[in-house]
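For this view, one protein chain was removed and the others were kept in their places.
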Amino acid sequence: MRMEKGGRLIGLVMQTVVVGGIIYLGYLLFHNTQANLEARNIASGFGFFSVEAGFPISNALLPYSPADTYGYAFFIGTLNTLYVAFFGIIATTFIGIFIGVARVSTNWLIAKLAEIYVETLRNIPLLLILFFTYGVVLAGLPGPRSSLNPFSGFFINNRGLYLPKPLFQNDFVFVLLALVFGLIIAFVVSRWSVIYRDKTGIVIPSGWIGLGVIIGLPAVTYFAMSSPLSWEIAVLKGFNFQGGIVFRPEFSALMIGLVLYTAAFIGENVRSGIQSVDVGQLDAAKSFGVSKGTIMRRVVLPQAFRVIIPATTNDYTSLVKNSSLAVAIGYPDMVSVGGTIIGQNDQAIEIIGLWMAVYLAINLIISAIMNWVNSKAQLVER
Amino acid sequence: MMVSKDIMIQMIDVNKWYGNFHVLKEINLAVHKGECIVICGPSGSGKSTLIRCINHLEYHQEGQIIVDGTKLTKNLKNIEKIRSEVGMVFQSFNLFPHLTILQNLTFAPIWVRRLPRAEAEKIAIKHLKRVQILEQADKFPGQLSGGQQQRVAIARALCMNPKVILFDEPTSALDPEMVKEVLDVMVELANEGITMVCVTHEMGFAKTVANRIIFMDGGEIVEENEPNDFFNNPRWDRTQLFLSQIL
Partner (left out) sequence: MTFSQSWSGSNLKVFKPLPSRPAPRQTAGLIGWLRTNLFNGWFNSVLTVMALGLLWQIVPPFLSWAIFDAVWTGGSNACPPGYEGACWAFIFNKFRVLMVGLYPSDHLLRPILAGIIFITLAAVTVFRLLEPKKLIALWFLLPLPVYWLIAGGFGLTGVDQSLWGGLMLSLGLATIGVLMSLPLGILLALGRQSNFAIIKSISIGIIEPVRGVPLITILFMASVMMPLFLPAGLNINNLLRVQIGIIIFSAAYMAEVVRGGLQAISLGQYDAAKSIGLNYWKATALIVLPQALRHVIPSLIGRCIALFKDTTLVIIVGLLDFLGMVKASAQDPEWLGHDAEAYVFCAFVFWVICFCMSRYGRSLERKKEEK
């Protein structure tokens, strides 16, 4: 809106008034808060970080004991949030893509089942799914003594999911090096095959070659080094299992709920992305005799991604924010641990401020990464 | 317009159903090399369905379709091979909006004929010059007018050096002032001896270049004749009714 001269003066006055009002409000808030904190004997500042925590944390990724500080406890909680966010996003992407592709399948039954999945999960609250998974499904598993044993070394019971723990010997480092080497080779091959195709028209299956190298090189190295890997299997001692890797029900319920719920939304994004491509283009591409795979990769997906990526960014940040529901089923994420700390020392302002800072930082990182992915999607067709 | 004795497309007793609706009835048709065939008829008569059966965009339940000596079966390799020899131009152009004009033209030669990019681009430029749209090579379809897009679509079909080009109402979606520029290109192609099968309402075009006009109604071929006889001496009352409505 363009403004006339008189309007500009009014605008300036108005903004000054607003700023003044905000400053005054801020002062009032500050003053009240000081008074209230004093009256209730609540400390200020982050000094509490070095105070001994005194409460246990199950499911800690790093060693933790109640003798550690509040600061360390909060750090453990934050680590858990990041852990759930990272693997949650990866898992939900795979499942979401699967659901989205199923939704547009020519197989009526598969498409219908995917539709039922999406319509069911999108219309019920995530917290309900978490309570149900934790309180009914996982709690309904048999006790340790009658665990489910689907594969050797795998045990499922109401105390958790037990997997064999890999014990890496020294020579395993070579297998890792082979993996890194394989990734580099796969990358180089894929780049070079594009140039080769441009020059000669011959298509090299760089995807398969890359996959083969990434899996094959480490595998060969593994056997060449006479299998530098042994396993620690969980063993039932008394009432419980000891050893192995264990995923506790709190973690499992949170992951299952988050991943399945978010996948419904991502599936819808994928579906609407694929369907946004006009069917006439498929007709045109088919009419040239272009193979189905090439049509998908070169005509449908580049256009679908334009729609899918921004919407999915939203869903990723939602998953991270929803991970805070962990507090309701007892998984010690950042909110859960922070809530415990608030319960003990009432320093809500500091803790809540930390929460906000961490979530905003995670969001920024996810947005930045997705913006980069989005720009790559534009480059693909040039 | 040199018409050889060789038959390019042959349809024998072709029948097609959509569910239980009998949409193509006992279609028998032979298109010779170098011919320009125009198919006309009221809407819903099955004209588009017929030509879409030729390159298997629609599947026929009964009968045989033979293109350049190869019979059309359900085998995917066979279908793709036939499709690479049959070009198609659509009513709604169907250019790939995320690719430039040049990339639209080089797409099929690169991915189907496996040509090196440089060679594909040479062919593309040649055809862009032919339809007089070379200056738009680096633009995107969304930046072009309807008439320009359709000319690009024709050039795109030509890049595969097809033995036959199918036209599915190529000018029906164009504003009147752009119809001429597209028809001019099509007339040129016909004069060069390219085998063409056109579904169209443009009777002036038909009179100028068509070797034969086929009139379809209710899923079957009613009348098939040379333009002069078709317009002046229709054999069936149905044909006359149709002509009186469109002329």
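By written order: A and B. Residues from 1 in each chain.
The definition used in the following text is that a residue touches a chain if its C-beta (ideal position, glycine included) is under 8 Å from a C-beta of that chain, and two chains touch if they have at least 3 such contacts.
All values derive from a computational prediction rather than experimental measurement.
Of the candidate positions A:Phe74, A:Phe251, A:Phe305 or A:Trp355, contact with the unshown chain belongs to A:Trp355.
Check A:Leu9, A:Leu29, A:Leu61 or A:Val194 against the missing chain and you find that the one touching it is A:Leu29. Remark: the omitted chain is touched by one listed residue; of A:Ile185, A:Ile233, A:Met296 or A:Val327 this is A:Val327. Counting over the whole complex, subunit B has residues 15, 17, 19-22, 25-26, 61-62, 203-204, 207, 217-220, 222, 231-240, 247 touching the chain that is not drawn. If you put the missing chain back, the residues of subunit A touching it would be 1, 3, 11, 14-15, 18-19, 22, 29, 32-33, 35-37, 39, 42, 105-110, 113, 119-120, 122-128, 131-132, 135-136, 139, 317, 321-325, 327-328, 335, 339, 342, 348-349, 352, 355-356, 359-360, 363.
In this section, only the chains that are shown with their structure count from here on.
Look at where the CA atoms of subunit A average out and do the same for subunit B: the two points lie 50 Å apart.
Residue ranges on subunit B touching subunit A, taken from their complex, read 55, 57, 79-84, 86-88, 90, 92, 94-99, 103, 107-108, 110-120, 153, 160. Subunit A makes touch with subunit B in their complex at residues 197-203, 278, 280-281, 283-291, 294, 298-299, 302-303, 306, 381.
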